[in-house]
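Each remark here refers to the structure printed beneath this line.
A single protein chain has been omitted; all remaining protein chains appear in their positions.
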Amino acid sequence: MQFDLTMPAQLTSALGPDLLLMGGAMVLLLWSGWRRESDEHQRSVGILSMVLCVLTMVAVGYYAYRGYTASDGVIAVDNFRWAADEIFLIATLGTIAMSLDYNRREGITPGESHVLLLFSTSGMMILAAARDLIIVFLGIELMSIAIYVLVGLNRRRERSAEGAIKYFLLGAFSTAFLLYGIALVYGATGATNFLVIKANIVRFNLQHSGLLLAGIALLLVGFGFKIAAAPFHMWAPDVYEGAPTPITAYMAAAVKAAAFAAFFRLWLEAFPTLLSTWHEAVWWLAALTMIVGNLVALAQRNIKRLLAYSSIAHAGYILVAMVVGTSLGSSAFMFYLFAYTMATLGAFAVIVALGRAGEDNMEVEEYAGLWSVRPGLAVAMAVFMLALLGFPIFGGIGFFAKWYVLEAALKAPFPQTRLAVILVVTSVVSAGYYLYVVMVMFMKPRSSTAILPERAGGWTRAVVWGSAAIILIFGLFPDALVSLTQRSTPAMSKEVALRSR
Amino acid sequence: MEPHYSLIYVFHFYLFGVIALASALTFVTRKSPVTAALWLVNTMFSLAALYVMLDAQFVGVMQVLVYAGAIMVVFLFVVMLLNLGHPSELADARGTGWKLAAGLIGLGLLSEIMVIARTKLPQQLIVPRDFNEQQFQKLNAVGMIAEPLFKDYLLAFELTSVLLLVAITGAVVLGRGRAAGAR
Amino acid sequence: MASFLDSIGYNLWVLPALLAIPLVGAVIVLMLPVREPAATAAGVETPAARQVALWLFVLEFVVSIGLWWSFNPADTGWQAPIDIGWIPTWGVRFTLGVDGIALMMVLLTTFIMPLSVLGSWTTIRTKVRSYYALLLILTTGMLGVFLARDLFLFYVMWEVMLVPMYFIIGVWGGERRIYASLKFFIYTMLPSLLMLVAIIYLGLHMKGADGTPDFSYDRLLTGAVGMPERTALWLFAAFFLAFAVKVPIFPFHTWLPDAHVEAPTAGSVILAGIMLKMGTFGFLRFALPLFPGAAMNPTIRMIILILALIGIIYGALVAMVQPDFKKLVAYSSVSHLGFVMLGIFALTLQSVQGALMVMINHGISTGALFLLVGIMYERRHSRLIDSYGGIARVAPMFAAILTFVSLSSIGLPGTNGFVGEFLVLIGSFRTYPVLTIIATTGVIFAAVYLLWAIQRILFNPLDKAENEHLTDLNKRELAMLVPLVAAIIWLGVYPAPVLRRMEGSAQLLVNRVERAGSLPRVSEAGR
Amino acid sequence: MLLQTAVSAASQAHPLSGTIAEWVWLLPILPLAGFVINGLLSLAGAHFGPTDPTAAEHEHHSEGAADASAISHAGHGADGDDQHAVKRHRWAGVVSVVGPGVLILSFLLALGIWQAMASAQPAAPFIQRYFSWMPVGDLHIDAAFQLDQLSMLMILVITGVGALIHVFSVGYMRDDPGYPRYFSYLNLFVFFMLVLVLGANYPVLFVGWEGVGLCSYLLIGFWFNDKANADAGKKAFIVNRIGDFGLLVAMFMLFANIGVLDFIGVSAKALDLGAGSALVTTICLFMFLGCTGKSAQIPLYIWLPDAMAGPTPVSALIHAATMVTAGVYLIARSSFLFSLSPVASLTVAVVGAVTAIFAATIGLKQWDIKKVLAYSTISQLGYMFVGVGVGAYVSGMFHLVTHAFFKALLFLGSGSVIHAMHAAYHRTHSNEDAQDMRNMGGLRRYLPVTCVLMWIATLAISGIPPLSGFMSKDEILGSVFARAQGSTLASATWLGIPGSTLLYIIYAIGLAAAFLTAVYMTRMMLYTFHGPARTGTEEEEALHEAPWIMTGPLVVLGILTVFGGWLNLPEVITGIIPLGPRELLAHWLDPVVGDATTRIAAGAAQVPASTEQALIGAAVVIAVAGIVFAMTRLKPDRLPRKRDAVPEHGFEGVVAHKYYVDEGIERTIVEPTYAVSRSFLWRVIDNGLIDGFFVNGSAALARGLGWVGSRLQTGNVGIYAWVLVVGVLVMLGAFTLR
Partner (left out) sequence: MLAESLALTAALFVIGVIGVLIHRNAIIIFMCVELMLTAVNLTFVAFSRFYGTAGQVFVVFVMTVSAAEAAVGLAIIIAIFRHRQTIDLKDINLLKG
C-alpha cells in the first residue's frame, strides 16, 4: 500500500507507530501525574512505558512487514525508517529497564522521567522518518529538550545538573548553527523537502551556490554536534559523565543513532549530487573523530567518560560508512548502529548494575578483581568491550559491524582505503582502553577494602544478558541481520549510488 | 530580481538595521544580565520592525509578543530570582585577549558567511514580487501564515505542540526541587 | 588403518569434530562444580577440571591422529573437505580442509596440547576451570587457522586465538603479565587488522557475477594472479606485517620475549610451539600463493631474506646475553624462525620442506624447553640462570632431558633440529648461496647460547644452598617430556614419512609461486 | 618397496653381499645398545620428585637432604683427574661388563668383516641402504652405510683401540660415582665414530661428525661440577661447530652444483666441477675448515689442549686416537675432490706443516703432562694433513693408524701416572697438582712397566726406526719431497708461491718439527720418570703401578707401537732389509684412494733410491739429535716443584702461554661479541630502539596525545564553545572558500 502524504488522514496512518508512541506517552504522562511521586509509582509508569515500547515495536514491525510505501512528502515510509525505529525502541526499552533499578537506588521518583524518554524516542522516530528540514529541526528539538531534562534528572547530584547545563547551552548553541544551515539551504533551493532540494539543485544547477554550500557546512556542524563528531564532541564526555547512567546509555545509543539516521537520510536524499563537495569534509570529520575519540579515551580512568570517548570514536567509524555514500554504506551503517547500540546498552547496564547510590564509584579501578566476585557481570562486560573493539566471536556482532563498514569503505566507487586504514589503526588504539577495562576486571586483584557490589536488579540483569546474548548469537550467525540491513536503505538511495558512480 | 524600493523604505530599513546591530553589539558587551537583556529586547524590537517592512506583519507582532514580551521577561525573571545583578556576579566576561580573539573569529566567520550575500537565488523559484502583498490582501496577516501552517506544515505544527508539552513537563520535573525529590 | 577410517566415514566428520571437541569440552569444564583449593587434596581449585581437560585433549589427539593414515600424500588438493554456507550475503563460507602442510600443523597442535595441560598441572591453582576452558577454546582457534579454506573464516579464527591467550598470559602469568598481555594483544592486533583490510579488498576484488564478495581461498588463488602490481604489493605488505609479527621477523619481535616470559608454562609452550607457526603458516598458505608477484619481487624478497638473516644472527646474539632462561629461549625462537623465513623465501622444494620441518621441530623442542623452564621455575621460583648451577648432580633426569632437548634445538644431527635446518640451508643455498652461508653461522651461535646457558644451569659447581635440595622430575613431568623426546628422536632419525606427506603440498606451492612470480606483470597502464 | 628392491639389486651384485658384511649395521648398534643400557643405569639412581613440586617443596626438604649432600660432596674438589672416589656406583659391576663388552663384540665383528673383505677383495664399496632419511624432491639422502677398505681400516682402529681403552677405563674410572654415565658416553662416542666412518654420504658422515663432537663435549665436561671442565667441553663443541659450519657449506655447494651427496655419486660427478676450478677449490677449502675444527689444526686447534680436562682414557680415545683424526679421514674419503684442486691440497699441507711446528714449539714449555701430549697430538695431526695434503693419502692414513697406537699408549701411560699420583695425593689429602711434571720425577721406580712402554712410544713418535712412528712419519716426509718435483702440486702456485718451493719448505718444516718432537717428548719422559722424586716423601710410599686391567691394554698398545710399521713397509726399506711384505696398506687402500693419488702425483719424478735413503738417514739423525739435545740440556735434578716455580720470561714465557692465542681470541672475539650483544644489541637496539622507542614509544605517544586531549577538556563550557566555533570556522571555510 502506498500512502498519499498530502492527505492528512493518510499522513496520520503513515505516522502510525510514531503516533502510537506519542499518544501512549501522553496517557502515561497523565497516569504518572495521577498518583503521588513514589518509587512504586515510578516503577509502574516505567513498566507501562516498556509495554508501550514493545507495542510500538510490534507496530513498526507490522508496518515493515506490510511493506508500506508513500508518495514523496514530509516523511518517508521505508525500511530505513523502520530499522532505525526498532533500534531506538530497543535502546529505549533497555534504558527504561535499567532506569527502574537505577531510579530506585538513586531515589529518583518522578514517573515522568520514563515519559520524557518516550517523548524523546518519538522525536527520534520522527527524525528517522523526516524528509523535511523543518521536521528534522523539530524532531531534533523534541528529542533534545527531553534529554536536557533527563540529564539533569538526578536532583541530588550536582554533576547531573552540571551535565544538564553544559548540554543545554552547547546544544542550544549548536541548534542555532543547524537552524542557520536550514535557513541557508532553504534560501538556496527554495525548499525544505529533501527530494525537492535534490531536484532543485540539479534543476537550477546550484552545485556552486554559496548559500547552499554555507548551509551544508552549518548543517554538518549541527549534526556533527549531535553525533559528537570531533571537533564538536567536547560536550559529550562531560554530559555522559554527569547524566544518570541509564540516560547516558540512552544518549550514547539512541540519541546518536537518531542523529545519524537523520543525517544519513538528509545527506543521501538531499545532497547526493554534491558527493564530491561534502565528501572531503565528512572524510576529515570521520578521521578526526576516530583519532580524537580513541586517543583521548586512552587517558580516561572514569568508566563513563571512557565509554563517552569510545562513543565519539564510534561516531567516527559510522561516519566512514557515510563517506561511502552508497546503499552499501547505509546498510553497513544500520548494521553498525545495531551492534554498537547493543554493546553500549549492555556496557552501561553493567555499570548500572555495579554502581552504588550517589554514583561515586565510577573509576575503572573500582572494578579490580570483579571476576572473582561477580564473574557473570565481568564476563558480560568483557564481551561488550570486545564487541566495541570489534573482535570476532568473543565480541560477537561487533566484528561483523566493523567488517561491514570496512567492506563498504573498500567497495565504494572511490575506495576509501586510507580511511579504512585509519579505522583499523585507531581500532588498535582503542584496544588500549577497552582492554584496560577487561584487564582491571580480570587481572587485577580485588583490593581488601573494596565493597562487594549489591546484587543488581532483575531488570538491569535482563538488559545485560539480553544484549550479551544478542551480540553473541548474531556474532555467530549474522546472516539474517545482514540481509535485514541490506534491505534497510533509504528509499531513494539506489539512485544515489548509481549517480555517484 | 530585486524590486525597486523607495528611498524612505531603504532609509528605514537601514535605520532599523543599524539600531539592531548597535543594540546587539551593546548587548554582547554588557556584563550585567539585566542590562544585557534590555539591550537584547531593543534588538528584538528593531527586528520586529524589519519583519514588518519585509511583509511579515504577523511574525513581527509575534516577535514583540513572544520574544520581547514573553521569553525575555522570563529571562529577566530568572535573573531577578537568582539575584544575578549582584556586583560580585558582574565580573563575568573573559579577558581582553579572549575578547580580541573572539572578535577575530567573528570577523572570520562573517567573511565566510558573507558569500551568501553574493548569491543569486534561482529565478524560476521566485514568486512574483507582490505575492506576499496579495496574500496579505487575500488572507489577511494571520491567514497568510495559517494556510501553510495548517496545510503544508501540519505535521510540524503538531510536533511543536508535543514539543511544548515536553518542555512543560521537563520544566516541572526539574523545577519541583529538592523537597519533591526527597522520598 | 585407512580402510578402517573409511568405514567409519572418518574424512567426513574429522575436521568439524576437531573444532567442536574443544568447544564442547570448554563448556563441560566450565560446568564442573567448583571446589575450593583448601578443600581439595592437591590444593588446586576444582582439580577435576584438569583431568577432564587432559582427557579431552587426549581424545582430540586420538581423533586427529587418524589424519596421518587417511591423508593421501599423492593428492595435493584439499582432503577431508567441509563446505557449509555461513554468511551467504557476504559470500562467506565455512570451508575446511587439510593439505600436507596443514596436516602436520594440526598434528603438532593436538600433540602439544595435552602436554601443555600436564605442564600446568600443579602451577595453575586458581580459576582452574576457566583456565582449561580457555586452553580448549584456544585449540579450536588454532586448528581453525590451519584448517580454514575461506579467508574470512581464517581471519576470524586468527583473531579468536588472541583472546584466550591474552587471558592466559594476563591472569595466570608472571609479574609483568599485564604489560605483556596487552603488548601481545595490541602488537598482533594492529597488523591483523591491516590484513583484514587486505582480505576485504581481495574478497571484493574477486567478487562473483552477482556482486557478492568471494573469500574462498581456491578462487582467490586463481583470481589474485592478474592483480595490478601496485595493488598486489600493498596487499602483500598487509599480509606480510600480520604474519611477520606473529613469526616474529626481526624488527617486529619485541612482543615475544615479554609474552613468553610472563606467560604461564603452558602459555609459553603454546605460544612458541604452535602460535608462532601461524605466521610462517600464513606465509605459506596465503602471502606467497596469493601474491607471488609481490613476494617474488627481487627487492622485497631480498629485504625479507635479510630480515630473516638478521633474525637468525641477532636473535642468537641477544639470546646469548639473557640472564633469564625463559627469555633466552624466547629469543632463540626469533633465531629459529629466521631459518623458517629463509627457507620459505628461498623457495626451493628443499628449503620449503625444511622450513616446515623447522616449524614442527621448533614446536617440539622449544615447547619442551619451556616445559623444562616451567619445571625449574616451579621448584625454585626463579628463571634467572644465575640462580642455578650444578643441578645436574641433584636432578640427573632433568639434566639429561634438558641437555638432550637443547641439543635438538642446537640442531645436532640425529635430532629433529638438524633435519629442518639442514634442509632449509641446503635448499636456500641453491637460490641464495651467500645469504645461506651467513645464515649457516647461526648454527654456531645456537650452540654458543644454549650450551653456555645449560652449562650455567646444569653444570659448574653446585654452589647455591637452595639448589642442594632441588628435586628431580616427578612421574608426571617425565610423562610429559618423554613423548617430546621420542618425537625429537623420531623426527631426527626417520623424518621421511613426514616429509613425504608434506612434499606434494610444498611442491605445489613452489611451482605455483615460481610460475606466477615469473609471469610478466599486468602493468597499471595496461589495464 | 621400490627402495628395498633397489637395495637388493645393488647388493646382489657385490661380492660382499651375503657375507658377514651384511651385519655391518650391528657394528654401531652394539655400542648404541651399550649407551642405552649404561645411560639408563646411570639414571637408575635418580629419585623421582614429589607429585606437586611447589606444594611439597618444604616437606621434602629434610628427607632429601641427606641424599643430596652425599652426592654434592662428591662434586666438590673435583680437579682435573682428581676425582675423589666416595662411593662406587651400585651398578658398576654390570657396567664393567656391558661397557667394554659391546666394544669387544664390535671389534670381533669388525675382524670378521675384515676377514670377509680381505678374501673378497672388492673393487667397489659395499653400500647398505637402510631407509630413506631425507627424501625431498631431487635430494635423496639415505640412511646408508658404505663399507670399503678405508672405512674398514678406520673401523678396526676404532673398535680395536677403543676396546683397549674401554678396558683400561674399567680400572681407571671404576670408583667414580658417574661410572655408568662415563661408559654410556664412551659407548655413544664409539657409535657415532662408527657412523662417521661408515656413512655412505656426507650427511650421514656429518651425523657421526657432530655426534662425536657431542660425546667429546660430554666427556670433557664429565666432571662438570668444575667450571673449567664445563668450559672446556663447551669450547670444544663450539670450536668444532665453527668447523662444522665449513663442512655444511661444502655439502650445500656440492648439492647445489652436482645434486648428489653420497660418496659414490660425488666421486662420479666430481669432474663436472672442473679440475682445478675455483669452485672445487672453494668446496675443498670449506671442507677443510671442517677438518681443522675436528682435527685441531690452525686456526681451530685451540680447543684440544683444554679438552685434556676430561678423563685421561677419553683423551686417549677421542682426542688422540680416533675423533681428532676424523679430519684426515674426511680428506682421504674426499680424495676425489681434493685431488682435483692442487691449491686446496697445498693449503691443507701448508696448514698441516705450520700446525706441526707451531704446536711442537708450545709443547716444549708445557708442564702439564697431558698438555704436552695434547700439543704433540696437534703436531702429529699436522703431519697427517701434510700427508693427505700432498696427495699421499695412504701415508696420511698410515700415520693416523700408527699415531693411534703410540699416542693412545702415551695417553694411557700418562693416565697410569696420573692415577698413581692422584692416589698418592689423595692419601695425604694434598691439593698438589697431580698432572704437573714438576711434581713428579723419578717415577720409573714406582711405575716400571708404564715407564718402559712410554719410552717405546716416545721413541716411536720421535721417529726412531724401526718403530711404527718412524715408518709413517718418514713416508709422509718422503712423499712431500717426491711431490716437489713434477707433480700437479709442484706445478701449481699457492698465493703466488710456486708449489715446488712450497713443498720444499714444508719438507724443511717437517724435519724441524720432528726435531722438536724428539726434544719435547724426551723432556717429558725425563721430568716424569727420571731424576729425583719431587712428589713428596709421604706420597712416595703411596705410589704404585696400576692394576693389570690398566697395564694390560698398555702392553698390547706397546706391541702395536713396535710392530705397527709393518702395515706399510716402504719399498726403500724392504729393499735394504727384508722385514716383510711391502706397502700392504697402500694395496689395501688402493681401490679407494688410488685414483686420486695417481691424479695428484701425475708427472712426479721418481725419486732415486739413494736420495730416499739419504732422506731417511737425515730424518733419523734429526730424531736422535733431538733426543740427545734434550738429554744433555735438560737437568731434571734442578727442577723446582710446582709451588716453588718461577714464571718464565721473554720468549719462553710467550711459548709457555701458548703464544697468548687463547687470551687474544678471548679479548678480540669472545669478549667483544658478548659486550656488543649485551650492551648494544640487547640494551640499545632491542630494549632501547625497537621496544623502547618504536613500540612503547608509539604507545606512549598515543597516551601522551590522549593526555593532552584530556587536558584540553577543562570542564569549562566556554572552551568547548571556542573549540566548536573554531570547528565551524574551518568547516565553513572548507565549503565556502573553495
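Couple of notes before you dig in:
Per-chain numbering from 1; labels A, B, C and D assigned in written order.
Assume contacts are C-beta pairs under 8 Å (C-beta built on N, C-alpha and C of every residue); 3 or more make two chains touch, one makes a residue touch a chain.
Please read all numbers here as calculations on a predicted model, not as lab measurements.
Counting contacts over the entire complex, the absent chain touches A, B, D. Interface note: of A:Gly61, A:Gly107, A:Gly187 or A:Gly376, the residue touching the hidden chain in the full complex is A:Gly187. Note on the undisplayed chain: of the listed residues A:Phe3, A:Tyr63, A:Phe80 or A:Phe137, the one touching it is A:Phe137.
Chain A meets the missing chain through residues 134, 137-138, 141, 145, 148-149, 152, 155, 158-159, 161-166, 168-169, 172-173, 175-176, 179-180, 182-184, 186-187, 190, 192, 237-239, 241-242, 299-300, 302, 305. Think of the hidden chain as still there; on chain D it touches residues 710-711, 713-718, 721-722, 725.
One chain of the complex is left out; on chain B, the residues touching it are 2, 5, 10, 13-14, 17, 20-21, 24-25, 27-28, 30, 33, 36-37, 40, 43-44, 47, 50-51, 54-56, 58-59, 62-63, 66-67, 70-72, 74-75, 78-79, 81-82, 84, 89, 92-94, 98-99, 101-103, 105-107, 109-110, 113-114, 116-118, 121, 125-127, 131-132, 135, 144-145, 147-149, 152-153, 156-157, 160, 163-164, 166-168, 170-171, 174-175, 177-178.
Convention: only the chains that are shown with their structure count from here on.
Chain centre most remote from that of chain D: B (centre = mean of CA atoms). Counting C-beta pairs in contact across C-D and across B-D gives the higher total for C-D.
Averaged C-alpha coordinates put the centre of chain A at 31 Å from the centre of chain B. Taking each chain's centre as the mean of its C-alpha atoms, chain B lies 70 Å from chain C. Looking at chain C, residues 186 sit in touch with two or more other chains. Of all residues in chain D, those that touch two or more other chains are 699, 726, 728, 732, 736.
Taken chain by chain, the contacts fit none of the simple shapes, being neither an open path, a ring, a star, nor a full set of pairwise contacts.
Taken in their complex, chain A has these residues touching chain D: 165-166, 169-170, 173-174, 177, 210, 213-214, 216-218, 220-221, 224-225, 231-232, 234-235, 237-238, 277-278, 280-281, 284, 292, 295-300, 429, 432.
Touching chain C in their complex are the following residues of chain D: 39, 42-43, 45-57, 60-61, 64-65, 68-69, 71-72, 74-76, 131-139, 143, 203, 206-207, 209-211, 214, 217, 221, 224-227, 229-231, 233-234, 237-238, 241-242, 244-245, 248-249, 251-253, 255-256, 673-674, 676-678, 681-682, 685-686, 690-691, 694-695, 699.
Partner chain A is touched in their complex by these residues of chain B: 112-113, 115-116, 118-119, 121-122, 124-126, 153-156, 159-160, 162-163, 165-167, 169-174, 176-178, 180-183.
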